[in-house]
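What follows is a structure written as structure tokens; I'll ask about it next.
Left out: one protein chain. Kept in place: all the others.
Residue numbering begins at 1 within each chain, and the chains themselves are lettered A and B in the order written.
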Amino acid sequence: MTERAAPPSTTSGWLARARALMLLPAISIVLALVIGAIVIFLSSPLINGWDPLLPLKAYQALAVGAFGSVNALVNTFVNATPLILAGLAVGIGFKGGLFNIGGQGQFLVGALAATTAAIGLNGAPGMVAIPLSLLAGMAGGLAWGFVPGFLKAFTGAHEVVTTIMLNFVAIQLVSFVIGGPLRGTGPEVTFDRTDAITNQLPVLIGRNGHIGLILAFLAVPLAWWLLYRSTTGFEIRTVGANPDAARYAGMHPRWLTTLTLSLCGLLAGLAGATQILGEVGYMPASYGTTVGFDAIAVALLGRAHPVGILFAALLFGAMHAGAGLMQAQAEVPVQLVGVLQAVILFFLAAELVVRRLLRVRTAGTGVGSELETISRSYGEQASR
Amino acid sequence: MRGITKRYPGVLANDAIDLEVREGEIHALLGENGAGKSTLMNILYGLAVPDAGEILIDGQPVEIASPHDAIQRGISMVHQHFMLVPVLSVADNILLGEEPMAGPIFVDRGASHRRIRELGDRFGWQIDPDKAVGSLSVGWQQRVEILKALYRNARLLVLDEPTAVLTPQETKEIFGVLRKLRAEGYAIIFISHKLYEVLEVADRITVIRRGKVVGSRLPGETNEEDLAELMVGREVELTVDRGESHPAEPMLTVANLSVKDDRGNEVVHDVSFDVRAGEIFGIAGVAGNGQDELVEAIVGLRHSAAGRVTLGGRDITHASPRQLHRLGVGFVPGDRHRFGMVLSFPLTDNLVLNDYYHAPYARGLRRDDEAIESYAIEAIEKFDIRTPSADVTAGTLSGGNQQKVVVAREFEGDLKLLVLDQPTRGLDVGSIEFIHRQAIAKRDTGIATLLVSAELDEVLEMSDRIGVMYGGRIVAVLDGRTADKEEVGLLMATGGRGSGHQPQTLEAAS
Partner (left out) sequence: MEALYGIPIIGLLIQFVVYFVTELPGFSSVIVAAAIPIALGSLCGFMNERSGVVNIGIEGMMLTAAFVAWWAASIAGQLVPDVDFGLLGITLPLLIGLGAAIVAAMLVSAVHAWLSISVRADQIISGTIINIFAAAITGYLNLLISQHSPPSAGTFDKWRVPHFMTDLPVIGWLFKAFLGVGPIGLITLVSVIVLQVLLYRSRWGLRTRAVGEHPKAAETVGIDVIRLRYRNVILGGVFAGLAGAYLTIEFGNSFQGDMTAGRGFIALAALIFGRWTPVGSFGAALLFTTSIGLQRSIQFATPDPPLGDVLANLPFQFYSALPYLITIIVLAGVVGRSVAPAADGQPYERESRAA
């Protein structure tokens, strides 16, 4: 039930609090790695026969792929970039009492909008094309967040279902636009995809450390300031914690709900834009991504706090960065990362049980209490 | 019950309580809100597990681990908040858990309906078993609760604050039912904090304070003052000294106001009244007669369907809560957890819940946490809010202190009108006194006050004038100092003077 609105005044109090907050996520991560190891070991006969050392090989490859060189480290940050932005898109939603499962669709539509703008501006100077493409991406994501926000606020359609539905609609929209009007004609186009984008995000460091990295790192303090230092953030959090009290206090819960999900969409759309403009360089018609669901894991692990989301995104970014090497060297499929994520979430959700089993005594700052409004009012009418 | 002890984090709810109830006896359990009466009864009914102590029935120690055990032993309970499922029918509610079966799977509806009709006939109640409970009036819901208990062949009946939501006439009728049951040999535990009721109906009275039994009395050998002192632990003035009031010109004028509820039914019809500066105007009525919607329409939380509301001559019919707050309207909502505060926020945020957006608490989009903090510390001091600091979350405070937070916020500033909706519901005597004194002090500075309460006693004690609400209309306006309790009660129950009969059929009552 603790609201981290004001930082505690003394440094030691702050440290103790940070430790209390991080203890359970840390335990969850360790337990997840143990269970992941068991999964790898049990599935080793399918790979190269029983091999008790396979988990170690896999984790070693994972670590080398994530931290083993400057390029690996940069790759970790690059992988974390969309997770930070999309993680904030989920986390801010949580603070506003909304469960945004639509990060996926918002990401895709943001990517599509940025691609459309960038292809249209192929040939224009980068100083013009890049900001405009990023803005287009944000606008696309915003639109995909506005729709479920508006529907939730004014018709009561629960955002959990509508955002998921919009994810599937986004897939079809991308397939239609990229397979049709935007299909490339260049020599490299052998399947449904666009031509290469000429104005890509400048690389600052390593092989692929593009400028989107900086955008993501800037978004964290901005989100924190918005949530905890601004009146709008106070309104968002009040609506999330108690929409009736918000109405009583003269706020406008309906518009705030719409605003919150639009903002979430904007962030996820920016994630999609940076990913296409900075990392991929073109857009395929069947752009596969799990960023929307990874972002939920990030936001929960980071306890919906911007700084927590930053660290959680870096962790998952590292896993994604290392997964390729893990599959190449240890032949353990990259999907293991998803298994690890789910197990981490499982232990976080089962916080009370983990606490009891391990006799952990820290303040109850659990995921559950942060998010107590989520499954309430499910399928109900919008409040007046 | 012997030596019952129950500890909750930070509270000793029951401390070695002994209680004995005989067959054919109405035993009253008297105590303040939070004294531990409900905890004790939840233990008896298997809803809570005691840390120590034992329960004996017919001299035999028994273990009651669940309501199922309690029902098996002939204990039934009528809860303060009715334990009825609104969407289910009267019959389904009554037989739930003890369903007569036709075969292994299906419920035998014919048999259950006959049984329920027979039970109703014992009290002259004509029951329609197929009616949804949610559509019944409060009084009828309570009858369903009592039938539920009798259907289970209870021998010991526990009624937790059964009169809290009833009119004086309905209360009389319930007392009649209790006496009839006593004559039939039932044992009855009657929980209340209303002294005169206890004196009227009980055979024996046990008083509980802060989890301990502090005394036992026979009604013949005690009086209200004695019981009040036992209950609160010090001498109490039973009535507030409301002093003289000096009403001036009308401040709030409500003219021909009609309001619809969430389902679109008009529940306030053509209501007109005014509240003058320097007076308290009380609205009495059984819960659910349109008071909630009326208040919500006045404070801007609900659109009115027709009519006009003015404040000091200015039209505020469609004003938003924020506009009203700026105009000097303070509002203490009836459901403080739903409207009045955000339990997961610190006191600082709760104290500026409707002023957070302007100077000195904010500059543009930026909140000024220091200004908020210093204001909060000042308010905590001024309103005697018992809290370790201004940064603890509101949910950790007691009900009385939570209400003081709301009062501190709403009684501040340049006020013209105060709307107090159930301002003391569920509070202890100390907090009630505090809030009543604050309200009267505000009245004396020339503020118009609209008081809405389901506690008729509170309305009678506080108001200069009383409007009685029935079926969405104000059916009478009486002088608060001369109004007769019986008369107001009758108006609350029937809406009209003189029509003395009690509605006896389901159709008439709902």
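In the analysis below, a contact is a pair of C-beta atoms (placed from the backbone, for glycine too) under 8 Å apart; a residue touches a chain by one contact, two chains touch by 3 or more.
The structure displayed is predicted, hence computed values, not measured ones.
Chemist: Looking beyond the chains shown, say which of A:Leu73, A:Val161 or A:Ile214 touches the absent one.
Modeler: A:Val161
Chemist: Going by the contact rule already stated, which one of A:Ser43, A:Ser69 or A:Asn122 would touch the omitted chain in the full complex?
Modeler: A:Ser43
Chemist: Have a look at B:Ile26, B:Met77, B:Ile205 or B:Leu227 and name the one touching the chain we're not showing.
Modeler: B:Met77
Chemist: For the chain left off this view, which of A:Ser175, A:Thr198 or A:Gln329 is in contact with it?
Modeler: Going through A:Ser175, A:Thr198 or A:Gln329 one by one, A:Ser175 is the residue touching the chain not shown.
Chemist: Mind pulling the subunit B residues that touch the left-out chain?
Modeler: Missing-chain contacts on subunit B: residues 8, 11, 13, 34, 36, 38-39, 42, 45, 47-49, 66-68, 70-72, 77, 79, 83-88, 92-93, 96-99, 101, 105-107, 148, 152.
Chemist: For review purposes, identify every residue of subunit A that touches the missing chain, sorted by number.
Modeler: The list for subunit A reads 39, 43, 46-47, 99, 101, 151, 155-158, 160-162, 164-169, 172-173, 175-176, 179-180, 290, 293, 296-297, 300, 333, 335-339, 341-343, 345-346, 349-353, 367-368, 371-372, 374-382.
Please note the rule applied: only the chains that are shown with their structure count from here on.
Chemist: I'd like the Å distance between the centres of subunit A and subunit B, where a centre is the mean of that chain's Cα atoms.
Modeler: 46
Chemist: Going by the contact rule set out above, which residues of subunit A touch subunit B in the complex?
Modeler: Against subunit B, subunit A makes touches at 1-3, 5-6, 229-232, 234, 237-238, 241-242, 244-245, 247-250, 369, 372, 381, 384.
Chemist: Could you pull out which subunit B residues touch subunit A in their complex?
Modeler: Checking each residue of subunit B against subunit A gives 262, 301-302, 320-322, 325, 331, 333, 338-346, 348-349, 353-354, 356-357, 362, 365-367, 369, 391, 393, 395-396.
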